[in-house]
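Below you'll find the structure I mean.
The complex appears here minus one protein chain, its other protein chains still in place.
Moving on, here comes chain A:
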Amino acid sequence: MNCRSEVLEVTVEARQVEEAMLSLLHTILLHRSSGKFHYKKEGTYSIGTVGTLDFDCDFIDFTFVRVSSEELDRVIRKAVSEFKDALSNSGSDGMGQISLEFYQKKKSRWPFSDECIPWEVWSIKVNVVNLANEQERQICREKVGEKLGEKVINVVEVINRHEYLPKMPTQSEVDNVFDTSLKDVQPYLYKITFQITDSLGTSVSTTMRRLIKDTLAL
């Protein structure tokens, strides 16, 4: 559990889910991205620029800043829309959790595959509510905007703390720390996963893995 974990909770209407998630994920990623690294001969590098743009939400009274990278946006949108679909398909109480995990790769020797070691996990818990009339929707629209604003400040506060970040890598190691697949921006390696309702219990595979690990342990 050698990683920080932050939990954010939001309560939104079904149609706001996508934008709310996008706003939070983008905010976090904005602060966890850097420009592309250009390595020079003498083991130094220069950092490219990161463009930002404002994004206005349609269903929420809210505007957030995101990295102006279409590729990054596409990846995140894809994950979020999958989450939204899963959430609306589940049909039940409308609880879900999407988590953004930053990790580092660690090369290991032969018998083991490369380890992905998370160092920060952001979990966003979503509670979907159904509203009866337009009046309430209007209130909700403003309320959620305010709430999201608070969350964004919250995120920035957390990020401003001087806490562990992976060290800046050398050229050969850059893939172990940053996601270099994008052309215009270079976020830390991240992974987006989601979970509908808090389905209890660990899955069978993790249990089995632990069972095996335990029997092997000294």
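Please note the rule applied: contacts are C-beta pairs under 8 Å (C-beta built on N, C-alpha and C of every residue); 3 or more make two chains touch, one makes a residue touch a chain; residues count from 1.
In this section, contacts and distances are computed from a predicted model.
Visitor: Going by UniProt, what is the name of the one chain that was not included in the view, given "MKKS centrosomal shuttling protein", "Anaphase-promoting complex subunit 5", "LYR motif-containing protein 5" or "Autophagy-related protein 9"?
Guide: Result for the unshown chain: "Autophagy-related protein 9".
Visitor: Which residue among A:S46, A:Q138 or A:T180 touches the omitted chain?
Guide: A:S46
Visitor: Touching the hidden chain in the complete assembly: which of A:C3, A:V50 or A:A86 does that?
Guide: A:C3
Visitor: Quick one: say which of A:I117, A:I139 or A:I153 touches the chain that got left out.
Guide: Within the whole complex, the residue contacting the unshown chain is A:I117.
Visitor: Mind pulling the chain A residues that touch the left-out chain?
Guide: So the residues of chain A touching the missing chain come out as 1-4, 38, 40, 43-47, 104, 106, 109, 111-112, 115, 117-119, 163-164, 166-171, 173, 176, 198, 200-202, 204, 207, 210-211, 214-218.
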